[in-house]
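Report on one structure; see the data block that follows.
Apart from one protein chain that is not included, each protein chain of the complex appears where it belongs.
The block that comes next holds subunit A.
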Amino acid sequence: MVIRLRLARFGKRRAPVYNIVVTHARTARGSKPLEVIGTYDPIAKPPPEDVGGKPIKDIQLDTARAKYWLGVGAQPSDPVWRLLSMYGLIEPQWTVARIKAAAGEEAVKSKEPKPKKKKVEGEGEGEGEGEQ
């Protein structure tokens, strides 16, 4: 079964808060996940009065665990993809956002995909061929 990184809704009516969870894709939204790696509060808090500016939305994320799960093939849902790309863990999903991020217009510059390293000889030739 596919492992997904997705949001699980908590909170009350009209006051959602989300856990960023690692779960099997076919389990229910409210079921117990493999791991909770963060939270997301979609309701913006007003900016500090003395500073001003735009309202603030909070995200918490265990970036090390997120990187691990992405590395082993977990698939983020669209909203989680958006959050992860803000941390610079993956490229933005949509072309427009990707172009903006590359041009430095967006606040977060996502990492460029690294060029594939050449396999050292004698280190699993079969795998190397499989990637190509």
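By definition in this document, contacts are C-beta pairs under 8 Å (C-beta built on N, C-alpha and C of every residue); 3 or more make two chains touch, one makes a residue touch a chain; residues count from 1.
In this section, contacts and distances are computed from a predicted model.
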Field: Options "Pescadillo homolog", "Ribosome biogenesis protein ERB1", "Eukaryotic mitochondrial regulator protein-domain-containing protein" or "Origin of replication complex subunit 3": UniProt name of the undisplayed chain
entry: "Eukaryotic mitochondrial regulator protein-domain-containing protein"
Field: Touching the absent chain when the full complex is considered, from A:2, A:44 or A:99
entry: A:44
Query: When the complex is taken as a whole, what residues of subunit A touch the one chain not shown?
result: 10-12, 17, 19-21, 32, 35-39, 44, 47, 53-63, 65, 86-87, 106-108
